[in-house]
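Remarks on the structure that follows.
With one protein chain removed, the remaining protein chains of the complex are shown where they sit.
Going by the order they are written in, the chains are A, B and C; count residues from 1 in each one.
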Amino acid sequence: MMKDIQSTIDERGIAIQKVGIRDVHLPIQIKTEDGSFQQVLASIQFTVSLPMEYKGTHMSRFVEILNKWSAKPFAEEEMNAILFEAMEKLEAESADLILDFKYFIQRFAPVSGKRSLLDVDCSFSGSLKRGEKMQFTLGVKVPYTSLCPCSKEISQYGAHNQRGMMNVRLSYNEGFDCIFIEKLVNILEQQGSCQVYPLLKREDEKYVTEHAYDNPKFVEDILRDGVLALRELDGLKWFSLECENYESIHNHSAYAAHEEVVGKNC
Amino acid sequence: MMKDIQSTIDERGIAIQKVGIRDVHLPIQIKTEDGSFQQVLASIQFTVSLPMEYKGTHMSRFVEILNKWSAKPFAEEEMNAILFEAMEKLEAESADLILDFKYFIQRFAPVSGKRSLLDVDCSFSGSLKRGEKMQFTLGVKVPYTSLCPCSKEISQYGAHNQRGMMNVRLSYNEGFDCIFIEKLVNILEQQGSCQVYPLLKREDEKYVTEHAYDNPKFVEDILRDGVLALRELDGLKWFSLECENYESIHNHSAYAAHEEVVGKNC
Amino acid sequence: MMKDIQSTIDERGIAIQKVGIRDVHLPIQIKTEDGSFQQVLASIQFTVSLPMEYKGTHMSRFVEILNKWSAKPFAEEEMNAILFEAMEKLEAESADLILDFKYFIQRFAPVSGKRSLLDVDCSFSGSLKRGEKMQFTLGVKVPYTSLCPCSKEISQYGAHNQRGMMNVRLSYNEGFDCIFIEKLVNILEQQGSCQVYPLLKREDEKYVTEHAYDNPKFVEDILRDGVLALRELDGLKWFSLECENYESIHNHSAYAAHEEVVGKNC
Partner (left out) sequence: MMKDIQSTIDERGIAIQKVGIRDVHLPIQIKTEDGSFQQVLASIQFTVSLPMEYKGTHMSRFVEILNKWSAKPFAEEEMNAILFEAMEKLEAESADLILDFKYFIQRFAPVSGKRSLLDVDCSFSGSLKRGEKMQFTLGVKVPYTSLCPCSKEISQYGAHNQRGMMNVRLSYNEGFDCIFIEKLVNILEQQGSCQVYPLLKREDEKYVTEHAYDNPKFVEDILRDGVLALRELDGLKWFSLECENYESIHNHSAYAAHEEVVGKNC
């Protein structure tokens, strides 16, 4: 019989916090607000803790667990079950799973009503410790248009504008369900000078041009309005928000970031 | 003595067009227009052909050649010498070298005159065949601002604008020297709605905002004006030009591309 | 009524070869060998030519065409129909579409038979000119293990090995169907020292370790054996093949590349 080197005794006395696999790609079904699901392509990091006594973990078991779950519609509850299974099968005190994926949301152009699909980069992160509740963190990157208030004010006509990206991560207090991706995107894309659309006809382009010009915002304004909007979410425990404007007049970005434990920020 | 496996006979009858090393990083000195040089960080691909008789090339020699040349100020002439040395040392019929690097060019803000450094992604590609002259290709990516003519025309005020990137590659007829990076960037950044600057004070921001608004251009316009400008270069043999606008109103790019053998395009 | 700036006359006399959209993301259904289909996430570039008379193309129509087709199972035939529709709707002489996507293939571990999904990066490129047949190019990146023959020969024990990647692109003569992704991957992954698997138990790991050691290959060997395998494909017109070994003993890659018009190579 083959020797199980991983299970031999380790004497360095170091319990490892995370060990597992990374850069695994799999199709996953994500549960949607309407009770249905959307198939996405996930990039995955899946780890457990390793007690100081063991030389190594068993890497193939992570893949086996993922293979089994990848076929089932997926949300917080399933993430909890996966993490629990990993802790059991790998005799670990904690387990962590991060899924990064592109999610599609229907958009209707503001005047013509033309339908299209907006892609948003999302992440689900779950962390489970033995005897505790799972901590779930949702991450979403929301594109927007920003139009510079300074440029508008000082120029006789025009104002520089550009695409920007809000990167939000958030977690909820125990007993509260996490917001759906669609809802979070809907709330955050209102905080730019205008939202972006994959498909715009000419009447729509007139609308978004004028709407952005009527609604100039610095990267600081977008961040602050994002913070105010996030504070309104019921049951939110913590969030971090980053806004990055890919400046049209520079070859670099303007950037703002903020993080808070809700209700405890000064 | 150790066996030289690489030099054993291969019987598959396949001469390999390119074999060597890739994703090597080294500091390199690039000759500048004023006779001085600029130190850059190069990402390198360096290959030779392999005759059908040999099982393998000798990978360490590529690194040895690069190490020797990396200390010397570098332009077309030195690339030719490196390629010749590679052909000799590796008994090859041809050799190819590609250097990708970020190059810095001084910019002065249009009103305040404030100085800053603009980073442009460049590439030097050299290809040498035994008994022929080296073919040298220069590549430069030039950032610009584009302001949409349609958006300006149909809107009561404002116009969407965004950062864009021109990606040019070009080669010269025999007997003509390749244009310097600085000159090529100077010519091409004039073809957008406005050029970009790393540093702008408020009086400069007013200027670039109004200048872009006065000068609306589609991605097609920027491409065409770029083509016209390139055709003016003395001795140019071939070029390809791509323009990509990172649309502020979409989550995708507008794109245009054109390639021509100068003087032979229909 | 809003003015259609794009349709105004352009007097620069430059017909643009490609203009359209890039970096668009959409879910797409790819037809599989067994008559079914697989949903993938595509990154898309979609362009047409623009006659010299017109100032600009109509970008929103590309998105409209993609939206319509994204729901239908997709292969060469559908790509032809999309390109034809683009030429018609945009009054163009040619149209080009490139889809990049990750495709999943079932793998069974060599001894235990455990099932898992291997991800391979693929591309479909279609190019249609008025009055001609579409040119279709398939691209696939196939991971493999390579074990160095020189290292094995000169060392008393062991041999350095590493992951590598074959990047093949190919097109067929008229009247021949393009090979399915699964088949092409099956053929090419045999050309390394051993194929890679997402899931291996200990008995499988013993097999792949010994199989690779029994089968040492330089990057040049893998390239040559890949070339021989590709030449066997019935009806193949052209291919290019790149092999890159992410060397375990260096911080850079070993690389080999070859391209040929089948039957015409020296």
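Just so it is clear, a contact is a pair of C-beta atoms (placed from the backbone, for glycine too) under 8 Å apart; a residue touches a chain by one contact, two chains touch by 3 or more.
These figures come from a predicted structure and were not determined experimentally.
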Absent-chain contact - pick from B:Val24, B:Met165 or B:Cys178: B:Val24
Option touching the unshown chain, where A:Ala81, A:Ile154, A:Ile187 or A:Val262 are the choices: A:Ile154
Which of C:Cys194, C:Leu223, C:Leu236 or C:Ala256 contacts the chain that the document leaves out: C:Cys194
Residue, one of A:Trp69, A:Phe218 or A:Phe239, that touches the chain absent here: A:Phe218
Where the unshown chain meets chain C, residue by residue: 118-119, 143, 145, 147-148, 150-151, 154-163, 194, 196-198, 200, 202, 205-206, 208-210, 212-213, 246-252
Missing-partner contacts on chain A, residue numbers: 2-3, 5-6, 10, 12, 14-25, 45, 47, 50, 55-57, 59, 149-150, 153-154, 218-221, 223-225, 227-228, 244, 252-259, 266
For chain B, the residues touching the chain missing from this view: 2, 4, 24-27, 39-41, 60, 63-64, 67, 70, 102, 104, 114-117, 119, 198-203, 206
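Everything that follows uses one rule, which is that only the chains that are shown with their structure count from here on.
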Chain whose average C-alpha position is farthest from chain B's own: A
Identity of the most central chain, Cα criterion: C
Computed distance of Cα centres, chain B from chain A, in Å: 35
Distance from the mean Cα position of chain C to that of chain B, given in whole angstrom: 25
Between chain A and chain C, centroid-to-centroid distance (C-alpha), Å: 29
Chain C residues counted as touching two or more neighbouring chains: 2, 24-25
